[in-house]
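One protein chain is absent from this view; the other protein chains keep their places.
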Amino acid sequence: MAGNVMGKLFSASTFGESHGKAVGVVVDGCPSKFPLTEEDVQRELDRRRPGQSELSSPRTEKDRVEILSGVFQGLTTGTPICLIVFNRDMEPGDYAAIRDRYRPGHGDWSYQQKYGIRDYQGGGRSSARETIGRVCAGAIAKKVLAGQNVKILGHVIQVGSIRAAAFDPAFIEKNPVRCADREMAEKMAKQIHFARDKGDSIGGIVEVRATGLPPGIGEPVFDRLDAALARAILSIPAVKGIEFGSGFEAAEMTGSTHNDEMTADGFASNHAGGMLGGISTGQDIVFRFPVKPTSSIRVPQRTVDRNGNEVKIITEGRHDPCIAPRVVPVAEAMTAIVLLDLWMQQKARTF
Amino acid sequence: MAGNVMGKLFSASTFGESHGKAVGVVVDGCPSKFPLTEEDVQRELDRRRPGQSELSSPRTEKDRVEILSGVFQGLTTGTPICLIVFNRDMEPGDYAAIRDRYRPGHGDWSYQQKYGIRDYQGGGRSSARETIGRVCAGAIAKKVLAGQNVKILGHVIQVGSIRAAAFDPAFIEKNPVRCADREMAEKMAKQIHFARDKGDSIGGIVEVRATGLPPGIGEPVFDRLDAALARAILSIPAVKGIEFGSGFEAAEMTGSTHNDEMTADGFASNHAGGMLGGISTGQDIVFRFPVKPTSSIRVPQRTVDRNGNEVKIITEGRHDPCIAPRVVPVAEAMTAIVLLDLWMQQKARTF
Amino acid sequence: MAGNVMGKLFSASTFGESHGKAVGVVVDGCPSKFPLTEEDVQRELDRRRPGQSELSSPRTEKDRVEILSGVFQGLTTGTPICLIVFNRDMEPGDYAAIRDRYRPGHGDWSYQQKYGIRDYQGGGRSSARETIGRVCAGAIAKKVLAGQNVKILGHVIQVGSIRAAAFDPAFIEKNPVRCADREMAEKMAKQIHFARDKGDSIGGIVEVRATGLPPGIGEPVFDRLDAALARAILSIPAVKGIEFGSGFEAAEMTGSTHNDEMTADGFASNHAGGMLGGISTGQDIVFRFPVKPTSSIRVPQRTVDRNGNEVKIITEGRHDPCIAPRVVPVAEAMTAIVLLDLWMQQKARTF
Partner (left out) sequence: MAGNVMGKLFSASTFGESHGKAVGVVVDGCPSKFPLTEEDVQRELDRRRPGQSELSSPRTEKDRVEILSGVFQGLTTGTPICLIVFNRDMEPGDYAAIRDRYRPGHGDWSYQQKYGIRDYQGGGRSSARETIGRVCAGAIAKKVLAGQNVKILGHVIQVGSIRAAAFDPAFIEKNPVRCADREMAEKMAKQIHFARDKGDSIGGIVEVRATGLPPGIGEPVFDRLDAALARAILSIPAVKGIEFGSGFEAAEMTGSTHNDEMTADGFASNHAGGMLGGISTGQDIVFRFPVKPTSSIRVPQRTVDRNGNEVKIITEGRHDPCIAPRVVPVAEAMTAIVLLDLWMQQKARTF
């Protein structure tokens, strides 16, 4: 399968450009007889869409999903589920200025090099709108997993230099930063406002936790749980890394402090992030990843045009000054797809 | 394909347990008419094997590779190349003590949960010896890439709290830590000795740089270059994360500082790590990853036995107190496989 | 990837049920910068659609295709191409009678066994309408191949006991049977009318020829050219076999008569059907396959209902009495997808 299809048993094949007719996904391999409605998917899409708060892009896409196939009388049939969102609030005029010049930090130049052509309107395929298909597929996977008591929860733990300390999961969806720390959420919002007011943007770090996954999920050696999640998360635009459990801090630890001891009551700690040898242990899956500052800024920058001439560029348009909060539902979606796909692989061998 | 096969066009299917008869790999999809000798592969294996210095495990495997197929009169034929290393210096007696108890930080418990059985000798499939097959496959990929002027270079940039500052590539293979900083290399070695003397272990960070890769490599959206590399690197035992370019530091940066400006002479910086939109830009590919402290330590730790009883465990045997230096050639191998596979995918569409 | 996705580099992910909202396909991996219009695809769809003549089903779907993504200013961009046909001429009432009973020769019973649920309207996913997505994907592949001078031509060589003898390719699309033999075409049409008038149906045999394929295409051993084509053709509903070159007649031949001798002017014969060792030889690719008589007939038959009670069934509705002519464009589409995908695999290794 080519690069826009993922998943061995639960497959998602995404399509669509920012300013094309539609974006969406074909989900193949979903277990049958599951209740599924457009509302189930819409709920997740609403978490992803722009214009949710003053912190995010004012583009006012309604992003209404339609299920075109694979569901009959409210139940999945086991056949491919096509989910589609037609693009409506497009402003092609916005992008004329950047047709002939490559925006720093975007895929403009690399797409042009790879394909010899690119849809320059709104970033085309490299736009964050591509993630709509992922969120649709993930909404299905999340629902299947929820039926098995697996919950996936993402939240922003850092914006700029502000780091969350407290963890109040109920607060996450109540603030535009999607931070689980009330106090720090406010400081993060200020940092985002500060960047926006300067026409600039700011980075952040997201953490994802999955609870309820049984032990035994993950396929050594190349589809280890960590490997599969790393691939999925790094495929999200703007993500620049990932770490599991103690992550980069493990470099400074000793084996005697890092190893998670086992007791009659289970593991005594979770430095490993819920997996050993790439296989889930039944503990919480925990990972974090950095989201780079949004590339589209109004601060003038140097770039080149298609003839190689140096020019200055200002990226106008409607852009989130900090994309981390909106990456949260996308990361949850990718996590759900991976966990379900790997779980299905594990079920496959129960002869 | 199941979990022990990777690669769409250049495939590697690894096999073998630490104390089984052999470990190895079948490489399928290698371009034909390439000169390939056992010595080409042996050179890489020698960099990986234990017993290279006082810093690493004293297990004295010779690890002699044999090519069983796919090469005719010194040239690859385009058919599968089976490379095999027979295990010789096995000491099964070493592992009797841990047959019934799960070593903290190892895959013992998770493998048992997943498969209901495990080869407990030397960690079986979850042993670092599994990476021999990867290094064999990677040696081929590295040679093909070298013919295209792509070079891949790994080095240790951190051990414990010691961080390298200088970068002298010629020094890397001249010191047992594989550090490119002469001064820090010595301090790192001391830190490793210190841990070893206490029966403990220490973590580290490895950096990989690939030069010479042309622009256009990487398959959006799910096989983006970063996504594919992340999967490959996270599939290596003991690796707990990865970051590309500015990585986690991007969280604290603004768009105006993070974006790599373009000039008539090319990119003015490389915060992105050599890729944009998941596609190579022609700049150096740069990423780093943490390696956790070796799990096998002589410091007593709590664990449980197969009946769930709490017991103490000391992991005897021959183990590296810091595994980072030996992960370097494995990471280079994985990188080479990914780059070649993605490059082949790019070539495929040149109609 | 799950069962509704095919292709390693040129992927097609089909979706849709007969009486759902839409049917279609996502094509991923198409080379970029190719001119592609909806009309290019529509032309192939028009060959497939029902109601083309008195011989086929009177369902009057217009089957208008829309391209939703992957094409920009008339050129493919290398990103996924979603092609969709909305279902319009649905008569749900037709199918109420067969909701609770399994039509002999259909997938009703097996789908129910597999998924525990099925969309019983018009056969749901097992309807021939599913092939619309294939024809869309194949139209793209055919156009890319045509640019390389590869032509794919299907025709009906047998209906019932009537076998074509002459071969006039220009006549194929001029008669509703898609037979290349003027005289036999008429007899075949009569045989079809005869079956239809009795409320019955009749089988047939289709031949496909591909010319212009260069030598070297096909991936031993499991994606040999014949193996890949066999999989693709057998995945078409109603197809019950396939044979290449001399096919089943080879059983009665000797090596000295079957082997295709080579001369300075090329091969002296083509018993092999254009491939040796599963790799194209540059000769015409030639294969044939039987199409079973349409399962939906008005002749009463025994079957069971969902409670296992024996009942009689008559399948009303709009059905072709001989489906072979309409399978022709589907088979051409599948052939095109396979040839392009395998050719891309061959290109991938040209280092």
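Read from first to last, the chains carry the letters A, B and C; within each, the first residue is number 1.
Simple rule for what comes next: a contact is a pair of C-beta atoms (placed from the backbone, for glycine too) under 8 Å apart; a residue touches a chain by one contact, two chains touch by 3 or more.
Keep in mind it's a predicted model, so treat the numbers as computed, not measured.
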Among C:125, C:142, C:155 or C:209, residue touching the chain not depicted: C:125
Missing-partner contacts on chain C, residue numbers: 2-6, 14, 102, 104-111, 113-114, 125-126, 130, 158-161, 195, 200-205, 215-224, 226-235, 237, 239-264, 268, 272-273, 275-282, 290-297, 299, 301-304, 308-310, 345-346
Absent-chain interface as seen on chain B, which is shown: 1-5, 7-11, 13-17, 20-24, 26, 28-29, 32-33, 66-70, 72, 75, 77-82, 84, 114-119, 124-125
For chain A, residues in touch with the removed chain: 8-9, 29-32, 34, 78-79, 144, 147-148, 220, 344-345, 347-351
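The rule is short, and it goes like this: only the chains that are shown with their structure count from here on.
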CA centroid of chain A to CA centroid of chain C, Å: 38
Chain A and chain B: spacing of chain centres that average the CA atoms, whole Å: 26
Where chain B and chain C are represented by their mean Cα positions, the distance between them in whole Å: 46
For chain B, residues contacting two or more additional chains: 220, 345
